[in-house]
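What you see is the complex with one protein chain gone and the rest in place.
Each chain gets a letter, A and B, in the order it is written, and its residues are counted from 1.
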Amino acid sequence: MKRIGYLILYASLGFVAIFQLFPIIWLVLFSLKDTREIFGSNPLALPQEWKWENYVKVWEGDVGVYFFNSVWYTAIAIILTVILASMAAFAITRMQWKLSSFVLGLFMVGLMIPVHSALIPLFKMFLSVDLIDKPLSIILTYTAYNLPITLMILLGFYYTLPREIEEAAIIDGCSINRLFFRITLPMTIPVMSTTVIINMIYNWNEFVFVNTFISSDKYKTLTVGIQNFIGQYMTDWGAIGATLVISVLPILLAFFFFSNKVVEGISASAVKG
Amino acid sequence: MFKRKKAIFWFAILASLILVLAGCSDDGGDDSTDKDDENADTTISFMHLWPEGSSKDHYEIVEKIIGQYEDDNPGVNVDVEVLGNEQYKEKLKVLSSSDKLPDVGMTWAAGFLTPYVDGKLFAPLNDVLDSGLQDQFVSGTTEAYAIDGNTYGLPLELNIAPIFYNKAIFEEHGLSVPTTYEEFKNVVKTLADNGVAPIALGNKDRWTGSLWYMYLADRIGGADTLTSAIDRTGTFEDPALVKAAEEIQNLVDLGAFAEGYNALSDEEAKSLFMNDQAAMYLIGSWDLPNYTTNEDVPQEFRDSVGFFNFPTVEGSGDLTSWVGGPGVGLFVAENSDVKEEAKKFAAYFVEQWGQQAVADAGVIPATKVDTSAVELPDMYIDVLDELNNASNITLFADVQMSPESAQVHLDAIQSLFGGEISPEEFTKLHEEALAAEQ
Partner (left out) sequence: MKKVMSNKLMIAIYILPALLLIGILIYIPLALTGYYGLMDWDGIGEMTFLGLENYITAIKDMKFWDSAYHSFLLAIFSTLSLFIYLGIALILASKIKGANLLRKIYLIPMLLSSVAIAQLWIKVYNPSNGILNSILSAFGIDNPPVWLGDTSIVLYSIFIPILWQYAGFYILIYYAALKNIPDSLIEAAKIDGASPLQIAFKIKVPLIMGVIKVTVVLAIVGSLKYFDLIYVMTGGGPSGASEVMASYMYKTAFSSYNYGYGSAIGFLLLLITLVVTYLIRKFTSKGDEIQY
């Protein structure tokens, strides 16, 4: 009986897995076809003719520069977002002050703004401080727009952190900074890894802000590289597929790395409830 | 006290991190103002929508023209930004909200440029045209960019929309090119009865369905009916415009359009046609390279494509009246710091473009083409002949209308094709939207 139960469980888990895995397979096939075939044939059929030249086309563009920019914008924005959000979560859940729930409310409202409403106001603001076409505008925007969601995810975990450890630490004369950086942060490595993954995906795939605030080729990111293949009347979908594959690979690797941290973190941290 | 120091320390780290970031970008800023050319004292910023990846031929002509211009005008530097079509429109909009348009850029005709002209962002180019350039344009093209006697754009393309058809499929079913609407409907019926999708239509994009409606309106009501309904000298309640909408729904009922037409993008519809899954496809002549010179398309398919004029309906209408018009054109920003230089560049660009566009990129320019001087595929010659002999070219309806009415029109087209609204409701929606603008 138990065995049948497991069989059904694994069968359904496996079914879901196939469902979730097939976009990657599709994407790779897609990147090796030409536009005609992409639209004309079964998406999961093998290419009639393997169009490796799609990748050549992509490499001929400025992909190296775009790639480098994507990496460092993403990395710096993640570090800023996760640290600032952790500090805020700590202050909101752990420190005692009157306005804490009001400030939390402010962050929550920040979740609700539709990105396209903010586009023209942000452009005007950056223009007035001469940040248009500067990477800083992108990093600041990514950080600010991911702070609310990161904070919200962190909060759920901060509420569940055991207070006894903190109390003991404080009684031992531990400073707040020491408490935060040495005790609280290590305890939250799993959730921090989670937020790192989420931030990474958001920043890596973002293009509305880059497209609007950046004009110089040398500051553009991989996502705007896709535009290189969108024409007035014709679009080279094969090359777009190749760009998508190239841009998903690093994030896939990084994801596997941080995904392990989600589990490892808790066993690594010495402090447990 | 100790704790406070530490806190200040952390805060300082954070602050310096931000400063470093700012520093990075400042350095970057300096780089971008350092021009390749040390002597450059004039920089013209130019934004276009022909990226190298998707429009290599266009892109290279642009680069060549800019190179020549910079060589001929020492001290002038042209700074280019290239964007994809949708992103181009979105960025143009954001830039103009802060009056930061590039010195030279691309615009569409009529309704599209109205808000920019009203906002005094585009410079009148009458002086450029009057210095001899006007004669080089096909008559009627620059007019599409004119508002109240001033012309704000120098058109780069000119298109008409014929019905392309698959000769092989027609032959297989013993069909010949229809010249009347009755014959056309017979073609549709024969194909539908034999399980072949008669017409590929990507009506998710909506302007594609609009082309069909425009032709029916033109043939039934004459060349001016739709145009005058839009410019308010006429009305959308004109019986011919209702009749045209009825005919659309008749075609839908006949099964004329490939399954799922309202869900397909133009690109998906095109692929039906190009994979022999649909017999006809109404689209602008910008698609000619796919049927002539594009090496990525199998020769066999290219050889089997022909085109015909939209047929006359019950004896009325003129076969040589077309839907089409100029596509993108160059604008010069009114508030450009280098307006005169920008105008000079735009004029230079249009002239050079006209000479190279057809031969090298397969784009029919809005300037006159000397067909004897260039080697062109037969289908190009035929289209150019049709252009020369056209009795009328009605500008795409969504381009004629203001952006707001254009959206109403496009949405109504989709609902009309989907059978969600009646022909009367269809014309009423237009009448209301257009009347509200007056």
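Rule of thumb we're sticking to: contacts are C-beta pairs under 8 Å (C-beta built on N, C-alpha and C of every residue); 3 or more make two chains touch, one makes a residue touch a chain.
Bear in mind that the values here come from a model prediction, so they are computed numbers and not experimental data.
*Asks:* Check each of B:116, B:152, B:307 or B:322 against the chain that is not shown and name the one that touches it.
*Replies:* Hidden-chain contact among the options goes to B:116.
*Asks:* Can you work out which residue in A:75, A:185 or A:201 touches the chain that's missing from view?
*Replies:* Of the candidates A:75, A:185 or A:201, A:201 is in touch with the missing chain.
*Asks:* Out of B:143, B:318, B:382 or B:411, which touches the unshown chain?
*Replies:* Going through B:143, B:318, B:382 or B:411 one by one, B:411 is the residue touching the chain not shown.
*Asks:* Please output the residues of subunit A touching the missing chain, sorted low to high.
*Replies:* 9-10, 13, 16-17, 19-21, 23-24, 26-27, 30, 38-44, 84-85, 87-88, 90-92, 94-97, 103, 106-118, 120-122, 124-125, 140-141, 143-145, 147-149, 151-153, 155-157, 159-163, 167, 170-171, 176, 180, 190-191, 193-194, 197-198, 201, 205, 207, 223, 226, 237, 240, 244, 247-248, 251-252, 255-256, 259, 262-263, 266, 272-273
*Asks:* Which subunit B residues would touch the chain omitted from the figure, given the whole complex?
*Replies:* Contacting residues on subunit B, toward the hidden partner: 3-4, 7, 10-11, 14, 89-90, 93, 96-97, 115-116, 118-121, 197, 203-206, 258-265, 268, 272, 277, 402-404, 406-407, 411, 414-415, 418, 420-421.
What we mean here is this: only the chains that are shown with their structure count from here on.
*Asks:* CA centre of subunit A versus CA centre of subunit B: separation in Å?
*Replies:* For subunit A versus subunit B, the centre distance works out to 36 Å.
*Asks:* Given the complex with subunit A, which residues does subunit B contribute to the contact?
*Replies:* 2-3, 6-7, 10, 17, 21-22, 24-26, 28-29, 31-32, 49-55, 58, 81-87, 90-91, 94-95, 97-98, 100, 267-268, 270-272, 274-275, 277, 284, 286-287, 290, 296-297, 327-328
*Asks:* For subunit A, which residues count as touching subunit B in their complex?
*Replies:* 34-36, 38-41, 57-58, 61, 76, 80, 119-120, 123-124, 127, 130-137, 139, 175-178, 211-212, 215-219, 224, 226-236, 239
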